[in-house]
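Here you go, one structure.
Only a single protein chain was left out; the remaining protein chains are all shown in position.
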Amino acid sequence: MIVVLKTGAPREGVTELTKYLEHFHVNVSPIEGTGTTILGLVGDTSSINPENILMYDVVERVMKVQEPYKRANRRFHPHDTQITLPGTDIVIGGKKIVVMAGPCSVESHEQIDTVAGAVHASGAEILRGGTYKPRSSPYSFQGLKDEGVAMLHAARDKYHMPIISEITGADHLPIYERDVDIIQVGARNMQNFELLRALGRSKKPILLKRGFANSIEELLMAAEYIMSEGNEQVMLCERGIRTFETATRNTLDISAVPVLKMHSHLPVIVDPSHAAGAYQLVPALAKAAVAAGADGLIIEVHPNPREALSDGAQSLTPHAFDKLMGELRPIAHAVGREL
Amino acid sequence: MIVVLKTGAPREGVTELTKYLEHFHVNVSPIEGTGTTILGLVGDTSSINPENILMYDVVERVMKVQEPYKRANRRFHPHDTQITLPGTDIVIGGKKIVVMAGPCSVESHEQIDTVAGAVHASGAEILRGGTYKPRSSPYSFQGLKDEGVAMLHAARDKYHMPIISEITGADHLPIYERDVDIIQVGARNMQNFELLRALGRSKKPILLKRGFANSIEELLMAAEYIMSEGNEQVMLCERGIRTFETATRNTLDISAVPVLKMHSHLPVIVDPSHAAGAYQLVPALAKAAVAAGADGLIIEVHPNPREALSDGAQSLTPHAFDKLMGELRPIAHAVGREL
Amino acid sequence: MIVVLKTGAPREGVTELTKYLEHFHVNVSPIEGTGTTILGLVGDTSSINPENILMYDVVERVMKVQEPYKRANRRFHPHDTQITLPGTDIVIGGKKIVVMAGPCSVESHEQIDTVAGAVHASGAEILRGGTYKPRSSPYSFQGLKDEGVAMLHAARDKYHMPIISEITGADHLPIYERDVDIIQVGARNMQNFELLRALGRSKKPILLKRGFANSIEELLMAAEYIMSEGNEQVMLCERGIRTFETATRNTLDISAVPVLKMHSHLPVIVDPSHAAGAYQLVPALAKAAVAAGADGLIIEVHPNPREALSDGAQSLTPHAFDKLMGELRPIAHAVGREL
Partner (left out) sequence: MIVVLKTGAPREGVTELTKYLEHFHVNVSPIEGTGTTILGLVGDTSSINPENILMYDVVERVMKVQEPYKRANRRFHPHDTQITLPGTDIVIGGKKIVVMAGPCSVESHEQIDTVAGAVHASGAEILRGGTYKPRSSPYSFQGLKDEGVAMLHAARDKYHMPIISEITGADHLPIYERDVDIIQVGARNMQNFELLRALGRSKKPILLKRGFANSIEELLMAAEYIMSEGNEQVMLCERGIRTFETATRNTLDISAVPVLKMHSHLPVIVDPSHAAGAYQLVPALAKAAVAAGADGLIIEVHPNPREALSDGAQSLTPHAFDKLMGELRPIAHAVGREL
């Protein structure tokens, strides 16, 4: 940690601050420049709150030197994390790019069965489907809830595909732990820390979506919440951030893929559907994600998007999804991966 | 709802779409322009999902005409909502601007007692204090939890000040309903819809903070979630949004005050502390909020910000708070209010 | 154009508005809904200013139905624009993806000669180099100006590579028209309308960079400024937008590629260097751009980035650039292109 002092800070003030800092068992090394003096703090600064230092009159600015995340940090875990789904040979974070596909919402037995059969035939390995739906409006369809989980589970057994579904509260954890293979944390809950901590005590792999207004560092800190409770099977998911541009629902931050791979060892998944908000754009974004180094994709597919109860405009038809899978394969090979 | 058709859309496609739309018992009025045809939908369009319409090939764009919020909408409730705190003569949303003040976190009996005494003497009417703290890092102080609520409640009784505290999960609701006068929803939980719905079944007034990446319309939709369950005592709180500017922690969206007053009848509170992230800026933002028409302020005050366990840099000392209150009064009078 | 009237708008007010609108020789079709009435305007509405309509008391909202750009609009020009550089067989917007490479700033004869030789050998077809440099600080290196143009031109002749360089004011146009093959408009000048109009009267192809805070529609309107003066040889360049994320210098809006291709017939170029701001990220972004459908790339290469006078941190070495070109080719093939 670096403390920049104000020009002409009085000696007594600096002494008072130095004493305060030394309470934390760090070494305080002053560097006297022309006009500016800085203090370098050496040692374990994790218990020092930079905000408190700012309250000393002699202080101009405080700068942190180290990333605040540890378990998610590639610096301390240089090797890529690979997550194997029990009872399968599916490995997330390995050479093969994993595709998760399915409808935004589970709507009926027939609907989820149709989609599951189709995406399975096209090469998707994991089935997605929402059952508890966080919707901006209380007047919109809110999901089939536990009944939906059961429908998803039936498709899981029929097609031998692991399933992923979003959890919206810690009290649903027992049913998710029993029936779901990967538990998804949605963008709106990325900083629902009570939920994160509960998931940290689960044994299930977690797919953690980036909040649409959260920085990459905050995403890694949210992963840290889960990991600090013991669950290290976390996938990070980029799904678009909120910007001034309105041509797309959100702006897919494609740079997040290489940035996350650089700073963390966790697998990185991209959701082109929510970023785009329009099915026409999904193929280009999916291709870009694979080319940029993503470890997986999560894509919305609906047998009849015109009748979808949610997110119809961004859903691919099974036919369009099949075509996309065919287009993604050569790109995966071009970057040394499989799909 | 307006549906803009593609140039040269074939007649059969338009007929198919019109039939689909008429299922919803709306009247479909076509307006044929040169090059563009639009369909005006007349009737109750609330059950039509614009996303589904977009999936018809003949459709270029769909535009909504009416705001999606009803109970929070001034159009249907022209008079200002006023919230009276039981057992007091405090009215939020009336002529008097209400000031809520206190520390970010309740840290000890002594700390909260000192602050409460000080802010009460300066004219604050409501005492704030955090006990369940949502923090970006799992390694930061997480609050005193129920013990903190008890400390806050003791100060409440001693100084006869109603208290406000943030709730982070629906399972804490019983203790908040018993001990807290106003329940606060933090920015990170503004779209935690399960929590909002639970609060909608409470009898307590709710202070709903705008998420730092949520639009004004989304804030009103979040209020709608609470109100649609029966609890109409909602205050809206602007506390800064996330932008590219890094000179402040967040960018206080001062325009949200007149925009919210125009579109909604609910009281509007401003939190200058979280927006600024720096105590030096709090007075200017508090003054701006009063001048812009806010019904209340929520301000962080700590007896010794250098030792604060959270948010020290943005906390005022009791002395600075007292000075600010003196400066706010003439501004309140200048805009025809009291404080 | 659609005019939404206020609930309960008095008949006289609506009549007054209708008369006003009919001055513009449009047909005004009212659609009476329950609660809301809308007016559909049929005919040429381009001379009606929506802002003026908003001033009528009876009006709630005005919505535009058509995009405001014409010449840049694919609706009116369905075929892709291809730009052939005179005296070469280089076609921008065709099957082959065109790579432009070179240093941020031309620094010396030797520097530009070294880079030109290297990028040419690696397969770049166009040489880039800045000579008039818009820098945030007046104390930073401002470019070699006309002397730099001459150095760039010498390399052009030696390696038979067309050159591209940024123009910062219309008064430099004569020298750019004489010596430069493609004139670049930088992000900061995207809405320097006097410059755009001057370039519209030039015969040279223009590469128009998106301002870092400009929407895709504004980029197309800036192209429209150039095209409306007669110069239709415009390339659109995505180079990152400003968002809250600070892990990259800007956020590459990869979705802009398919969005621009959908709405416009102009070639789309991506600049991964300025978006990233860090050389480590450039390869991933370049690959993503090719996969997403870009027609070209513009990449910064410097023989010795440590000594670069500007943008060192985002420049590739010739060796890294050569490696990247090798990696891009199979991706180009995978999406049916060449490189």
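First chain written, first letter: the chains are A, B and C, and each begins at residue 1.
Just so it is clear, a residue touches a chain if its C-beta (ideal position, glycine included) is under 8 Å from a C-beta of that chain, and two chains touch if they have at least 3 such contacts.
Everything numeric in this text was worked out from a predicted model, so none of it was measured.
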| item | value |
| --- | --- |
| Touch with the omitted chain, as defined above, among B:G13, B:P30, B:G123 or B:G293 | B:G293 |
| Absent-chain contact - pick from C:G13, C:P30, C:G94 or C:G312 | C:G312 |
| Residue touching the undisplayed chain, where the options are C:G102, C:G148 or C:G211 | C:G211 |
| Among C:I83, C:M221 or C:V234, residue touching the chain not depicted | C:M221 |
| Residues of chain C (touch criterion as defined above) contacting the omitted chain | 20, 46, 49-52, 54-56, 68, 134-140, 168-171, 188-189, 191-194, 197, 211-214, 218, 221, 224-225, 228, 242, 278-279, 305-314 |
| Absent chain, residues of chain A that touch it | 2, 4, 7, 29, 31-36, 38, 40-44, 61, 63, 65-66, 75, 242-244, 246 |
| Hidden partner interface residues of chain B, rising order | 213, 215-217, 241, 243-248, 251-259, 262, 275-276, 280-281, 284-285, 287-293, 327, 330-331, 333-335 |
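Here is the rule we go by: only the chains that are shown with their structure count from here on.
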| item | value |
| --- | --- |
| Self-contact between copies chain A and chain B, residue sets same or different by half | same |
| Set of chain C residues in contact with two or more other chains | 243-244, 246 |
